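Partial view: only certain chains, each at its native spot in the assembly.
Chain IDs A and B follow the sequence of writing; residue 1 opens each chain.
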Amino acid sequence: MKLNRGRAITSMPGPSVIPDRVLAAMHMSMPNIYAGDMVDVSLSLFKDLPAIARTGGHAFIAISNGHGAWEMALTNTLSRGDKVLVLESGRFAVGWGEQARMLGCEPEILHAPKRAAVDPNDLEMRLKADTSHEIKAVLVVQVDTASGVWNDIAALRQAMNAARHPALLMVDCIASLGCVEYLMDDWEVDVTVGGSQKGLMVPPGLGLVWAGAKAMAAHKTANMRSPYWDWTARLSEQAHYLRYCGTSPVQHIYAMRTALDMIAEEGLEAIWARHAIFADAVHAAVAAWSTPEGLNFNIIDPAQRSNSTTTILSGSIDGARLHRICEEDAGLTLGAGLGDLASSSFRIGHMGHLNPHMILGTLGTVEAALLAMDAPIGAPGVTEAAKVIAKELAA
Amino acid sequence: MKLNRGRAITSMPGPSVIPDRVLAAMHMSMPNIYAGDMVDVSLSLFKDLPAIARTGGHAFIAISNGHGAWEMALTNTLSRGDKVLVLESGRFAVGWGEQARMLGCEPEILHAPKRAAVDPNDLEMRLKADTSHEIKAVLVVQVDTASGVWNDIAALRQAMNAARHPALLMVDCIASLGCVEYLMDDWEVDVTVGGSQKGLMVPPGLGLVWAGAKAMAAHKTANMRSPYWDWTARLSEQAHYLRYCGTSPVQHIYAMRTALDMIAEEGLEAIWARHAIFADAVHAAVAAWSTPEGLNFNIIDPAQRSNSTTTILSGSIDGARLHRICEEDAGLTLGAGLGDLASSSFRIGHMGHLNPHMILGTLGTVEAALLAMDAPIGAPGVTEAAKVIAKELAA
């Protein structure tokens, strides 16, 4: 029986649930875009965004999605023929590396162990072997939306330092920013890439890039720069529209302002803590459901699982049917498996605008759908998740 | 720790969750109110509303809340000095009777058994004793929002018929219409009262009254009629604004149109079935949590519990604290106890725009809050609710 009335919800790992406040902020008539309030609000974004990545560097806002932000990061810092080392731990760093190849760079892939994060030792060894410093940049994701892995960026930086290697460290935080601790300057990250539509709770449409001093220096000699993405033009103070290389994304500017206000009201540390709790709750449920033949975590080591999204191997269970029951009969959209894991996994996003009701509703619905399918599950999971949350409510 | 970010939700027994579609329909600029689309939409409401109560009678729409609809029902059918029999099974029929008293009628209260529905036999006996037919109307609620009881209107009508008593049967369906089966004509109900803000999924602001032929006949001699509520004026075809006794409730008209469209898309029978399932899910959870000293259903007989709202006696558990944790720390607003039960109960509404995610999210959050309080609970409840829903998803 179809029970999919009520407010449909997505628990995809992005785009995440957009707060009503953010949607309301976009529901506005067109203002003057050359002066006045819109320009003030826009400037406030450039002022406030660096703190989101915990950097004193520059923030750039491209009208694009995350792939556009990737391209902005690469074209502004690298040159044709540059070698880049891609730390593979899922699907997205590899995609970024493919972009680099099409732009004219030479990506080399360093594989993480199976179902695991990148091993800093592997990175250190590879960089030590690059004695002539041919590798100009290391590309890595903090969280891979496909595999659900969390990479330890601080440790990866330590590995680079141990190898005394000068390559730029470029980190894709699209699926983690605003969810998981990220300290760009402390970790000596040179370029950070983000998007509007996940932890930042804004509809897709803005690509974000943060650049530190070393990246800005590399920018000066990069030969792949293009007018649309070019940082130099975007830093010009001559006219406000140059910051967006043309007409500014009016509605998204107000959306982002609202989202940054919400983030400021809660505090970034509190947000990271909240995501850690909800991740614990989700993981507790998945752990309870898990059986040798049925559901299992894709990422084996609990310490390497993301606090923003969880990838679950479906084993003998028909993941597509589970997805369909949740969506068509119960109004909940889960994340489907991506890439290699397309037919063997599903994903639960737990990023952004979330509370216990939403998390427990999602887990309860998945549990109901599993039961409806007569899927083998180890033990009731939603109750375990409720226990995790109870502990925090009591605190 | 406060986890009350994300989309706050109310599980009060009304006003219920307003669908985004309905809110969007209200977000409109002002149209011509004398002709054109708004008038067409308004007229369509009067055409479609009778089917919601399953009647061939008239529907009236007052700009008011449910208390206004009560007053419209009473003033249009009764006269000063009339005796009315109030079937008490909670709080609301009594309130309606108090209104009747202030208007000049003489209410007499017939009490239901403790924590139970009105007994049709009691009604039959009382009416049989009224040999001179002094009682002009019987007032009863189908569902009492305070006690959570469901009264069997069909059986009450049978009792009246058995007593061959000519009193009007007037039923308050504010907390049940659009949730629970209701057959106004089949059950020979003379006047039905509803509101916009519960099963009908529209913000508070419209009081609804349905009148059958016998009520319209009584209207002719009723001497408490007032201009604002008067049915005769509202039935005039002279000008459209007469239907609302003045300026029409523009935004609410579009909201109600949207809600009726949604109801038509799902089908009223399917809606009743969905509410029955969600009520079973809630009841399964509450049954699991129940202990002799802790939580218990207010209504003892499961057959007399409403499918739209559940009142839970909190026993030794601090209900106010439970309410506060849910709301302040987890973003979920429960219904507080009302009247006599104010300090000894809390309520979970399950009416209107609902899906498994919302129901299980609510139950999961209540369970987490109970655990956070170290409250004695019999067994995990949210898992039991998930089982109920699973059975239906599988069907």
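Here is the rule we go by: contacts are C-beta pairs under 8 Å (C-beta built on N, C-alpha and C of every residue); 3 or more make two chains touch, one makes a residue touch a chain.
Everything numeric here is computed off the predicted structure, so don't read it as measured data.
Q: Just want to confirm the stoichiometry: 2 copies shown, so how many copies does the whole thing hold?
A: When the whole complex is considered, it contains 4 copies.
In this section, only the chains that are shown with their structure count from here on.
Q: Could you say what rotation angle superposes chain A on its sequence twin chain B, using C-alpha positions and rounding to the nearest 5°?
A: 180
Q: Once you find the CA centre of chain A and the CA centre of chain B, what distance in Å lies between them?
A: 45
Q: For chain B, which residues are in contact with chain A within the complex?
A: Contact set of chain B toward chain A: 1, 3-9, 17, 19-20, 27, 262, 266, 271, 273-274, 277-278, 325, 329-332, 353-365, 367-374, 380, 382-383, 385-387, 389-395.
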